[in-house]
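Beneath this line is the structure, given in structure tokens, with notes to follow.
Only one protein chain is missing from this complex, and each of the others stays in its spot.
Order of writing sets the chain letters: A and B. Residues in each chain are counted from 1.
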Amino acid sequence: MAKAYTPGLKVTASTHHEAHRVLPIPGEVKVAEGDTVEADTVVAETFMDGDITPLNVANLLSAQPGDVPELMLKKEGDAVEKDEPIARSKGVFGMFKAECRAPASGTLETVSSTTGQIMIRGASIPVQVKAYLPGRVLEVLPAEGVIIENEVALIQGIFGIGGETSGTIMMACSAHDEELDAPAITPEMSGAVVIGGARMTAAAIEKAREVGVAAVVSGGIDDSDLREILGYDLGVAITGTEKLGITVVVTEGFGEIGMAKRTFELLQARSGRMASVNGATQIRAGVMRPEILIPLEAGKTADSEETNHTESGVLELGTPIRVIRDPYFGLIGTVAALPESPQVLGSGSKSRVLDVALESGDTVTVPRANVELIET
Amino acid sequence: MSRVGLRSVLILTTLCTLCASGVVVAAMASNSAAAPPEPPTNLIAVDKPWDGGGVVELEWTASVTPDIKGYEVFVHQMVSPLVGELETNMQADAEAEDQTQEILEGEGVAPEDADQQARVEAENDVTLTTNEPEWTSMGIVLGNELAYTATGLDKATPYVFMVRTIGADSTASANSNITTQLIPVAAWFDGEKLPLFCILGVICGAVFLFVLLARNGMPMKIRTIAGLKAVDEAVGRATEMGRSILYINGIQDMDDLQTVAGVTVLGHVAKTAAEYDAKIEVPTSRSLVMTAARETVQASYFTAARPDAYNPDLIYYVTDEQFGFVAYVSGMMTREKPAACFYMGAFFAESLILAETGNSVGAIQIAGTAQPSQLPFFVAACDYTLIGEEFFAASAYLSGQPDQLGSLKGQDVGKILVGILIIIGVTLATIASATASAPGLAGLHESMTSAVDFLVNTILGS
Partner (left out) sequence: MSSASPDIPASVKVILATDCGSTTTKAIMIEQVDGVFRQTWRGEAPTTVEEPFANVTVGVLNALTEIQEVSGRRLLDDDGQIIRPATADAGCDIYISTSSAGGGLQMMVAGVVREMTAASAKRAALGAGAIVMDTIASNDKRRPHEQIQRIRELRPDMVLISGGTDGGDTKKVTEIAELIAPAKPRPRFGKSYELPIIFAGNVKAQSEMKRVFGDGGFDLKITDNLRPSLEQENLGPARDMIHDVFLEHVMAHAPGYDKLMSITDAPIMPTPGAVGDILQTIAKGRGINAVGVDIGGATTDVFSVFDGTFNRTVSANLGMSYSISNVCAEATLPTILRWVHIDMDERELRNRVKNKMIRPTTIPQTLEALVFEQAVAREALRLAYKQHKEFATTLKGVQQQRTVGDTFSQQSGGETIVDSMKLDLLVASGGVLSHAPRMHQTAMLLIDAFEPEGITELAKDSIFMMPHLGVLASVHETAAMEVFERDCLVFLGTCVAPKGLGKPGKTCFSWSLDGGARGSGELQFGDIELVELGPDETAEIEIKPARGFDVGAGNGKVVKQTIRGGTVGVILDARGRALALPEERSACQAAMSRVIDQIGLYPEPAAEAVAQTSGSTR
């Protein structure tokens, strides 16, 4: 019964990762099984139905909707050009004919005799899916996409903004608890994945954006800074579609909080390597966390020592954990005691608690709901 | 108000003339008894400055004869030939207007018919009055007073004045010197109207101030007008039921304010109809209204970004005939069963016919008119009714433009001011009449009466 209900985020030096790269609608897969792909290789492509432009021909021609089909100059399925006449009224004794021109180019999809409305479908919109993760095509899902596999170092962040990108890892901070501010960002970092330490400032992100940095990863961010970058107060944690030109990943949380030492060291050790970063976060049903994938050097396989996945969420004495709620927010320690019976908290409510031996040597008591496992 | 005022002025003038001639006769009769006193000298007449015209101030040096009763002031109006005819016409006009109003209020007859009738009757009623170009006594002042203010004069004709001394035995002296000709013209500002000017200033200032405030983003709250709020509902009903909307803009022409207000509301209704893509039909009883309605509706369809849905054939002219129009509209209602009917404008006897027909076909009906006699019918038979002022405020309400909202708010200040004046006046007058017969409160009565007088004569003007 000693379970922590929040399994922490994955931070592994080496793991086998499979990326599902799937089109939203059926299309054509561009690569074959066994191919080696780079991050920006297009693996699948399709054409999405074009935009629809409705037009009420009956009103335009002052005709009855029922007469519209016979007034049409184009049939369903015909291609139409913008401003091309597509329907003409009969007029009075063959004179004073009114004409109706196409408002957009495309294909005449439907003509309704009930409403007098026609639909013109615009040209198809190409949709491409890139490989994102460099690696080998494990499986081709016909007409849908591919599964790409590789051995990677995987770091999940807690929160991010911006979509998929990739670049070379460059360190901007030398310690895991060093604040990332604007001076740390240099022009050489263009196109790179920049790793900071603790809180990153809005100025730093703004500078990174100017320089052309692909992604910034750091421990924490202030809400006011986030608001400044986004231009609005983020209400719901569903992100990934922002058009900021930069991807931002927060590994620990909001406020002045340093990146977990282990995460920092893991990234530091891989400085100069290529990484794929996705800031998309969805904290809702179907939880999605931002991720940083660093493919291992060719020929290296996943170390078996790291794959000892303990049953997720089990709290035992000595388990490394992090407190995830004030007043001890962000502190790291190990489980020192697991009292069975619930205790009364400062807030007055009763809850099951545990004692945490902090790195500083102090021991504090916190509700079990307020800790998360540091997964290894 | 102004009509009543004019009439009372005329009556007063007539009375004054009659009294004055009586006094002259009396004075002449008692003249032969003793030696007449000396007349006053140095008579000077000055047109009163800062007045509305028609007032002359006279001053003279006292008569050398001691112990006199007083001085009698005489005036002579120089001839102005057209005066008689003009006055008759004015009187007839006023009479005719009064009667038109009576006919309109009493019977459900269209205004121009009523006008015609009234005019004929009025001309028969009014009789001619003429002025005698002789010395006319204006009144007698006491012997110790050496000045007189002549009022009630015509501001366009020249006058001369003369004063006689009235001796202790009521004998009149010879004429004093006659003043030079003087026209008691109106100054560009009448000092007596200063309180009125202040009130006007407050009202205009309020309008101006509120317009400015509104432009600067001060929120202006207008009470919700249920009838206008319900426009969406009525149009929605028509859309859901797949039926049309009927809009009647009254049966008057564009020169009637109510028709103009109706066209404003039509713009709003048509815009809503365009948004819902509902059919709106506007039969009119005046050709000019049809044109105005077409332009308004077209503009609304453009605003709603649906110019393709605008069909001018649905806005058409039927007939000028009051009941011909009503017959057509009622017939159409029973045949096509519109889901929403709007009656916005000037209506007469047809109001109830239209509203009842609309009710019987199950339409949501919204009416708006400033005809007091038709309001009860609309209220009873329609779902919502815009009453008088609400109807005129509709354009400000609907547009939400700061200028219009501000002026509406400013006018409210004026109304509040009027309300306050009425309450004060009524209270003062009540106290004055209540204390009239109370023995110990004579002083209070006096001051109250003078306060009422001040209010009526000075602040409100004549």
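As a working rule, a residue touches a chain if its C-beta (ideal position, glycine included) is under 8 Å from a C-beta of that chain, and two chains touch if they have at least 3 such contacts.
Note that the structure is a prediction, hence the values are computed from the model and not measured.
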| item | value |
| --- | --- |
| Contact partner of the left-out chain, one of A:Lys90, A:Arg136, A:Arg209 or A:Arg325 | A:Arg325 |
| Touch criterion as defined above, residue of A:Pro69, A:Gly163, A:Gly191 or A:Gly255 at the omitted chain | A:Gly255 |
| Residue touching the undisplayed chain, where the options are A:Ala98, A:Leu234, A:Met274 or A:Ala357 | A:Leu234 |
| Chain not shown, touching residues in chain B | 226-227, 229-230, 232-234, 236-237, 239-243, 275-277, 305, 362-364, 375-376, 379-385, 387 |
| Hidden partner interface residues of chain A, rising order | 5-6, 24-26, 49, 51-54, 65, 109-110, 112, 114-115, 117, 119, 121, 158-159, 222-224, 226, 233-237, 253-255, 281, 283-287, 312, 324-329, 331, 343-351, 353, 358, 360, 362, 364-367, 369-370, 372 |
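Heads up, the rule we're going with is that only the chains that are shown with their structure count from here on.
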| item | value |
| --- | --- |
| Where chain A and chain B are represented by their mean Cα positions, the distance between them in whole Å | 73 |
| Touch list for chain A against partner chain B, complex | 56, 59-60, 62 |
| Residues of chain B defined as touching chain A within the complex | 308-309, 311, 313 |
